[in-house]
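Sending over a structure as C-alpha cells; questions will come in a sec.
Only one protein chain is missing; all other protein chains are in place.
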Amino acid sequence: MIQHTVKAYDEDLKGLSALIRHMGELTIEQIRKATLSILERNDILAQEVIDHDHEINLLETKIDELAVRILALRQPLASDLRMVIAALKISNQVERIADYAVNIAKRTLILDEMPPFPQVEGLSNLVKIPKQMIEGALTAFETYDVDLALEVWHMDHKVDEFYNDYLSKIFDEMIADPKNVGPCTQLLFAAKNIERIGDQAQNIAEAVYTMVTGKPFKESDALRNASKI
Amino acid sequence: MGLLCLCLALLFLGGIMGKILYTGYPAFFRTEIATESEQLDLLNPHARYFLNANRKWITASDDVDMYYKHELAGKLMPDQIKIIDSLKKKGQIRIVFNTGFFAHSDSREPELAGIWGGLLGSLLTLFITFLTAFPIGIGTALYLEEFAPKNRLTHWIEANINNLAAVPSILFGLLGLVFFIHIMGLPRPSALVGGLTLGLMSLPVIVVATRASLSTVPPTLKEAALGLGATPLQVLFHHVVPMAMPGIITGVILALARALGETAPLLMIGMVAFIATPPSGFLDPATVLPVQIFNWSRSPEMGFVENTSGAILVLLFVLALLNGVAILIRKKFES
Partner (left out) sequence: MPLKIDVKNLNLFYGDKQALFNVSLGFPEFQTTALMGPSGCGKSSLLRCLNRLNDIIPNTHIQGNVLLDNKDIYASSVDVVELRTHVGMVFQKPNPFPRSIYENVAYGPRIHNLFKDKTELDKIVEKNLEWAGLWTEVKDRLHQPATRLSGGQQQRLCIARAIAVNPEVILMDEPTSALDPIATAKIEELIDELREKFTIVIVTHNLQQAARVSQQTAFFHSGYLVEAGETGRLFTMPQDERTQGYITGRYG
C-alpha cells in the first residue's frame, strides 16, 4: 500500500499493529506455559502465568488508548478506519484468551491439592490448534489476508473434534473410578478453556474478515469459501 | 536626498506662487476718481462715457491706476501727477474692490478689462466637453470592459485608445480645425467647436480612467448578481457602475480640469481673437480663460501685466477647486 502523505500517521498505524502482534505473542506464550504447567503439575510455572497476566491487560489498555487517539486526531477513513476498529476488537478478544490461559493455570494449583490421578492423553494435542489459530489470525490481520482468516475460522471444527474426544476419555476415567471425579473435573475445565480459546480465535478471524472486506461476517460466506481451502 | 528634492520643489513652487500672487493681487482692486473733481478729462479719457450714469465715482485710467497703486509714473505727465496728488489730498481718489475684473469681458483698456468673457467661454466650452466626452467615453469603456469579445481587433482598439491619451493636445486642435470647422462648417471660435475639440481630447483619458475603475469591481460581485438571474445589463447598471462610479467621476473631473487649462488646441481653432462681448450661446464667438491669459500676457501695458497674473490666480483657484472636489468624492466613497 502507498504510504501516507503524513508519515506520523503511518507510524501510528504501524505502532498499533505492532502492539497487537506483541500482545498476541505474549498470550500464545501464556497458553503454552499454562498447558505445560498442568501436564507437568508445575506450580511455579502456573504461578508465573497468573502473575504475568497484568502485562497483557496493560497492553490492551495501551492499544485502546492508541486507537482512540488515532480516531480523534487522524479521523481515519475507509481501510484505515476499519483497521483501527478491528484492532480495538482484537485486543479485547486476545485479552479474554489470556484470561482463559490464567484459568488453565489456576487448575494446576487446584490439582496440586488433590491426590494423584492417571494421565489423560489429548490435552497437548488439543492445545496445538488454538495456538496455530491465534498465530494465523494475527498474520492475517497484519497482511490483510482474507483467505488465511477464513482458513483460521474453519480450524475451529478440529478444535471441537479434539475437545469432544478428550471429553469422552475424561468421562471414561470418571466412570472407571469415582475417586477420579475431582481431578478429572479440573482437567475438564482446563479443556473447556482451551476450547473457548479456539472460539475466540475464530472471532479474531471474523474481525479480520470484516476489516478486509468491509462486510459483516456471515457464516454462509465462510461456508461458501470452504471450497477454496 | 528625496527630502532635498522635495524642499527644492516646494521652494520653486513657493517662489512662483509668491510672484504671481504679488503681481496679480492688485488686479482685484482698482482706482476710482470722484466725479465731482475737476480736470476729470485729463485723468480719464473715457470719463464722458460715464458722466451720464448716476455715479459718484468712476474708474481711473490704467496710467492713473498704476501710479496710484504702485507709484509707477509710466506715461503720466508731471502735471497729471500733480493733479493726482491734489485729488489724494481732497479725498477724491480711492481704491475699491475691482468687481469689474470679474464682471466685465475683455477690453482694450486694462482698467476696464475683465475675465467674465473668458470665464463664461470656458464654462460653455467645458459644458460641451462634458456632454461629448462623458457619455461616449463611459459607454466605450463599458463596452470594451464588459461586452467586447477578446480578440485582436479589441486589443488593437484598446492599445490605440491608451496611446491617444498621450497625444499632444495641439494635434486635437488640428483635428478640430479640419473636421469641425472646414468639413462641418461650424462657426469658428465658438464654444461648440472648442468643446467638441476638447471633448475628443478628453475621451481617451475618460475611457482609460473608467476602465481602470471598472476593473476594480470584484468579479464575485458580478457572479453573485448573475447567480440570482440578473441579466448582463442589470449586473452592469445595478452593481458594476455604482461601484465604479467614484473612480469614474474622479476621472471625469480630472479630465475636465485638464481641459479647462488647455490652450494650444483652442488656439488652433481660432479662439485667439480679441472678443469684447461675452458669448450668449454656444455658437457665438468665444474665448476661454487660458487663451485670455495668453492674450493679455502679450500686451505691453502695465495694467495687463497685473490682469494676467490676476486671471492666472482665478484659473488656479478654479483648478484647485475641481481637484479638491475630485479628492472629496474619492474620499467619500472610499469610506
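Going in written order, the chains are labelled A and B, and every chain counts its residues from 1.
FYI, contacts are C-beta pairs under 8 Å (C-beta built on N, C-alpha and C of every residue); 3 or more make two chains touch, one makes a residue touch a chain.
Keep in mind it's a predicted model, so treat the numbers as computed, not measured.
Peer 1: Out of B:G2, B:G185, B:G227 or B:P300, which is the one that touches the chain we can't see?
Peer 2: If we include the chain that is not displayed, B:G227 is the one touching it.
Peer 1: For subunit A, which residues lie in contact with the unshown chain of the complex?
Peer 2: Residues in contact with the chain left out: 1-6, 9, 75-82, 214.
Peer 1: Suppose we count only contacts with the excluded chain; which residues of subunit B make the list?
Peer 2: 149-150, 218, 220-231, 234, 238-239, 243
FYI, only the chains that are shown with their structure count from here on.
Peer 1: Distance from the CA centroid of subunit A to that of subunit B, rounded to the nearest Å?
Peer 2: 102
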